[in-house]
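Left out: one protein chain. Kept in place: all the others.
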Amino acid sequence: MNNPSSNRWTLARVHNRARGLARLSPTATAGVIIILFFGILALFSNLFMPHDPVASYTDRILQPPSADHWFGTDGNGMDVFSRVIYGAKFGFGIAIPAVLISLVIGVPVGLIAGYRGGILDEVLMRIFDGLRVFPSIILALAVVAATGQSLLNVVLVLGFLDSPVFARLVRSEVLSLRSSIFVESAIAAGNPTWRILFLHLLPNSIEGAMAQTAVRAAWAVRISATLAFLGVGIQAPTPEWGAMIRQGTEFMITGQWWVAIFPGVALIFLVFGLNLFGDGLQDILDPRRRTSK
Amino acid sequence: MSLLSVQELQTHFIYRDIDYQFREAKALNKVTLSLNAGEVLGIVGETGAGKSLTAQSICGLLRPPAQIVGGSVMFDGKELLSLSEDEINAIRGADIAMVVQNPRSSLDPLTQIGKQLVRVHQTHSGGTILESRQKALDMMRAVGIPDPLGRFNAWPHELSGGMAQRVLIAMALMNEPKLLIADEPTTGLDVTVQAQILDLLEDLVNQFDMACMIITHDLGIVAHYCDQVAVMFAGEIVEQGPTKRVFQTPAHPYTQQLLAATPERLQMGIRSQLGGQPPDLFNLPTGCLSQDRCPKSTKKCETPPPMIDVSSGHLARCHFAESDNKAGSKGGD
Partner (left out) sequence: MKFSHFIFRRALMVIPLLVGVLFLTFMLVRVGGLDPVGLLAGPTATAEEFEMIREELGLNEPLWRQFVIYTSNVIQGDLGESWLSNRPVLEDIGARAIISLELLFWGIGIGTLIGVPLGLRAAFRPNGRFDQTTRILSLLGFSIPTYWLGLVMLFVFFYLLRWAPPGMGRISLMVSPPDFVTGSYFIDGIISANWRAAYSSLTHLILPVICLAIVSAAPIIKQTRAIALEVISSDTVRFARASGLRTKTVRSIVFRNSATPIVTFVGTEITGLVGTMSLIEYVFAWGGLGQYGLNAIVRGDFTAVQGYVLVLALFSVIVFLAVDIIIAIIEPRADLK
């Protein structure tokens, strides 16, 4: 019936595979749905926002949720619902470039360090180990605060700071693969180093890194919101979720809960979706977990 | 009545693959064997033939996705397959004891060996700690561990492979088992140590009148230490009987290949030595499981071959078994 050795990707086969993956890991599926949901919000926010996210209605400051303003209005009279929807853009706009940068820096560094070994590897590992003693939030905060507060900086800093994770993953894969037969024969056959790195080692080392991308993306979204919450990197009145929570802080203890709670819920959702997806991916990739009937 | 009687045991691996389709590997196919007190049975076969799986199935140590789908295991008058987890746990380590490969990693690294011996005795036999302690010291002496009192508080990582294996054997004997299963007990040990351990096992089996099952891929071990032998292939027993008989006049082509291709003491860990692909447990052929790689295979082999009585106690699962032996064998024994 199902011939696994066939290489033809018919539509039915893709459909089956998708259904199979979905049932194998409901967590990954739920994660994907959530991510897609926010993705659509981010891309097509115009369709979903009833108001202009930065339009301030000075006559309707701090209104509780109502028919006109589903999530109420904030201290500047802006519609919280629209702002929350718009904020999805920041989630992806920061996380995707940041993770890409981490990959672009981390993967080659890991490949080279693992392959070459020697002093380069030692020094790099020492540096990474040294970085480990600093809490990542504090590190990110300090660097962004010191280098100037713009969105671009946030992305660059986050991307840079997260690259050791990928570098370490790839490096350990490379280390174990380096002495495998197929790599040794590739070397013996006289392949130039870059070929070995990219054609032979890369495809095999990247699997673990891939599963981590969703988790790192979740982290990037979280940290960028934290930075905004502390007033670093993104300023009001930008409709970014962290900045919105910052603005809503003072109103929490006076009872206007909607200003800070809704952006937080959105943030939790997106990060949760990314984490679900990452966790589900690890599920699928680890054969030991697929043992139920 | 036999102490242990396995009838038509079937163990399959059932799971869903990445396309969410069911995949079923038939790892044990109607395995039938029996064992009596004082007998030593050797189970041989290439890697993946199902030897360890047989032992695990008997003891209820299967892990998902493996599960028993048919057959019966009668031990000492009880049907093991119908026992609850707790009931069979009470039998393990007491009436049925196991000695495994990798002795150093099987011992609990965080407990001293003396304490581990006492622990297994306390679990099944009770009594005072002092009694268990004394028994432990006796067993350590019995398995040839020098200076038992001094070694009582040793940690597992301080032991050599051979010494650790002796501890495992001591542990197995703490509760005076009726059946001892040794799964590759000497693989990975030095050659000299291997002989020592096996001699020790032989002694102990005679001393305590236990039934013993030795699982190995080493024909030499079987030849020297086992009264009976069962040859496994693709989850089936293809030939079994008194070791001398089977090795002198093998009736099944597979056994013949084994003995012809390798001198007695050569190990057969590599499948390719015997030629042919390993059997695909997901798609076993109907009829004889060896038909794809057997030099004698004909159309007839597409029907399942019966287990043929070559002579008393010597059985072979091959259509051609009778005829081969008629040529060279004498009457019964």
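Note that the chains are named A and B in the order they appear, and that numbering of residues resets to 1 at the start of each chain.
Quick note on the criterion: a residue touches a chain if its C-beta (ideal position, glycine included) is under 8 Å from a C-beta of that chain, and two chains touch if they have at least 3 such contacts.
In this text the structure is predicted, and so the values were computed from the model without any measurement.
Only one of the listed residues, A:Ile40, A:Val104 or A:Ala142, touches the absent chain: A:Ala142. Interface note: of B:Cys59, B:Ala251 or B:Ile308, the residue touching the hidden chain in the full complex is B:Cys59. Among B:Glu8, B:Glu79, B:Asp108 or B:Asp147, the one in contact with the hidden chain is B:Asp108. Those residues of subunit A that touch the chain absent from the view are 27, 126-127, 129-139, 141-143, 145-148, 218, 222, 225-226, 229-232, 242, 245, 248-249, 252-255, 257, 260-261, 264, 267-269, 271-272, 275-276, 279, 288-289, 291-292. Touching residues on subunit B toward the chain that is not drawn are 59, 61, 63, 89-94, 97-98, 100, 102, 105-111, 119-120, 123-124, 155, 157, 168, 171.
Following the convention adopted for this analysis, only the chains that are shown with their structure count from here on.
Rounded to whole angstrom, the centroid-to-centroid distance between subunit A and subunit B, based on C-alpha atoms, equals 51 Å.
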